[in-house]
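All protein chains but one are shown in place.
Chain naming follows the written order as A and B, and within any one chain the residues start at number 1.
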Amino acid sequence: MDGLLSEAFIASLFFGAVTAGVPLLLAGLGEQVSEKSGVLNIGLEGMMLAGAFAGFAAAYATDSFLAGFCAGVLAGMSVALIMAVLCVVLGMNQIVVGIAITLGAEGVTALLHHVLYSRSYPRLSRVETWTIPGLADIPYIGPAFFDRNALIYLAFALTFFMIWVFRRTQVGLNLQAAGDAPAALDAAGVSVTVTRFVSVLVTGCLGGLGGAYMATVGGGLFLPFMTGGAGFIAIVLAMLARGNPLWVLFGAFLFGASLALTTALQVVGVNIPTDVIQMLPFAMVIVVLLLFARHSYLPPALGLPYQRGAR
Amino acid sequence: MNQRHPLVSWLYGMVSVLLPVVLALAVGGILLLALGKDPLAYYGYVVKRGLLSPTGLEASLTRTAPLLLIAAGLIVAFRSGLWNLGVDGQLLLAAVVTAALAPELASGLPSVLVIAVCFAVAMAVGAVWSLIPALLKAQFGVNEIISTLMMSFLGVSLANVLIKIPFNDPLTTVPQTATLAVEDRLSRLADTTIHWGVLLALAVVVVVHHAMTMTALGMRLQIVGANMKTAVHAGLRLRLLVVVAFAISAGLAGLAGAVDVLGVHGTIRADWNPAYGIVVIPLVFLARFNGYAVIAFVFVFAVLVIGGESAARRLDVPTYFVLVLVGLVMLFLAVTEFLDHRRRLTARD
Partner (left out) sequence: MKPEPVGAPDGDAALALHDITKRFPGVLANDRVSLVFRRGEIHALLGENGAGKSTLIGIVSGMVRPDSGSIEVAGRPVRIASPSAALRLGIGTVYQHVLLVPSLSVLENLMLGNPWWRTIDRAATSERFAELAELLSVRVSPDALVGRLSLGEQQQVEIMRALWHGELVLFLDEPTSMLTPQGVDDLGVVMRRLRDHGVAIVFITHKLKEASDLADRISVLRQGRVVGEVRPAELKTMSPDAIIERVVAMMFGHDAKAGDLRATLVGDASEPQSRQHADAGVEPLLVLRGGHTAGERGECALDGADLEVRPGEVMGIAGVDGNGQKHLAEVLAGQRTMTAGSISLAGREIGHLGVAGRRRLGVRYITDERLGEGTAPRHSLAINLVIKEIGSPQFWKGGITSWRRIHDHARNMIRTYSIVAPSERVPLAGLSGGNIQKVLLAREWTGDARLLVVAKPTYGLDLQNTRRARDWIKRIGGNADTAIVVISNELEELIDVSHRIAVMERGRIAGIVKNRPGARTAIGRLMAGVEAA
């Protein structure tokens, strides 16, 4: 088993962890924003799928990854707009609407895929990377972290941007108030509805970007249901991170690593059924829930629509 | 409080249920048009193949069996205020265990006993798979949406592992469990292809419906569903009730898996996942947790699926379209529910 310490194995594990972790990171950061503001966005999976399809379609049509990312963001936000209008403005049940959105997005993207690509199964060309001179040559971690697509650097940067937003800006204060004591935010003259509306859109934006990443940088192709529960894992990450983006980062790469383990093991000639490996992240969530359940903290107003004057 | 004529409220109820369906069909029709298909031809074909042809109708009725059992379980969970979204994992694991167990037992036991043992084991497997979310919810108030979904993903993968390694039938090339002989499966009704699991499922829905509305246990669960604080205040054994509700709900999902295996498939191949759960949830909502309405909606849905599968081959509209329809139904349901709520509020003031 010395293969497990070889550079090939570790480099491949890191590379795969980053590849699989980035969409979780993006979507998890997005979900964190809406959870902080008090909206449990169960439709995240649907937003990611929409982003994945639109991202792939745009990147394929224009041969530009950037166009793909933009399209993913727009698609994610359009789906989020439905959620925001129904749940934030009209105050409908967030879970029912979230499930409906995920179902609908699954159906629509699979349908469009069937119509557009089911005969040709197109793939995107090679990923454009930004190589960081010097760092990219570091053994073990260089290729995984410093010779990647720009979006990956952006996702890392975003984590720290979010920390800054939560701790140092008015927006951060408003988000926390909207989730913890919406009536207090309202009394301070800030609209709870607008705060939550925007945060759901941000979730859609980042979820869509995460989806677009999966279909472009990640796989280079779109398949029906390709997010495979990543949206739900991202929701869990956001819940367990208790409002701290660093925990989302950490969790996303832990999950990414467990997803990348199969490939990495194959590199060194160890064959384990993919299903066993696929169980790892979910089993890990359950273990984490069992261990830390009593410490998990969610905003008191999470999942509850805000109505002025209602107690 | 204005008392309305019973007929008026009945009509009103019908409209508020049918409206989302009609709207969803309409929007779905627009989508079909956009794809260059004739919506009327599609819907017509679906009805013809799913409802009006004898084989189609038999297939549709057969398909209702697992859906009804899942729905019965969801009625219990939702009325108890518990979001059991892990039905797929519970069902699949129970189905795999049943598929592995039944051929083994069939060699030594009479078929009635085989079926009884399989049903019991399947329910137990489903219930066990809900235990962690149930305990997390009961003990620490951990959001069950997340925990059941995670257990569901976990269960689906575990089922595949079971099929590929311990339960794999060495005689076949594709990974699958040993096949149960046709004569050992659930027997057919008269000259049809419908197995008696359909009747069992119907009976279970009716029993569950009345158990929830006419028994002490049902009322206890409904109070839990109304507000957990109220349940504690009223002296109900909240933790036990949460675990019981989960166990019933997941046990019935497990039974659904067993009925599908013993009644229809006789074996399970790797990567088989019918994903019934996510589509039954909207139907149960649409029926407003009423058992009889659930029966009606599940039947309509089964017709849609069976007809849709035929239409996929003939008209080149993939079955995913049915998913879109269900998503749309659910969205419009939420909207009509919301408007109705608003109307009632203004009516009261």
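We take it that contacts are C-beta pairs under 8 Å (C-beta built on N, C-alpha and C of every residue); 3 or more make two chains touch, one makes a residue touch a chain.
Only a predicted model underlies this, so the values are computations on that prediction, with no experimental measurement involved.
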Residue among A:L66, A:I132 or A:L173 that touches the chain left out of view: A:L173
Touching residue (missing chain; options A:G134, A:G189 or A:G269): A:G189
Contact set of subunit B toward the excluded chain (per top definition): 1, 213-220, 222-223, 226-227, 229-230, 232-237, 346, 348-349
Footprint left on subunit A by the chain that the document does not show: 168-174, 176-177, 180-181, 183-191, 308-309
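Here is the rule we use: only the chains that are shown with their structure count from here on.
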Subunit B contact footprint on subunit A (complex, rising order): 40, 42, 82, 86, 90-93, 95-97, 99-108, 110-111, 114-115, 224, 229, 232, 235-236, 239, 273, 275-276, 278-279, 282-283, 285-286, 289-290, 293-294, 296, 298
Complex contacts: residues of subunit B adjacent to subunit A: 31, 35, 83, 85, 132, 136, 139-140, 142-143, 145-147, 149-151, 153-154, 157-158, 160-161, 164-165, 278-279, 281-282, 285, 318, 320-328, 330-331, 333-335, 337-338
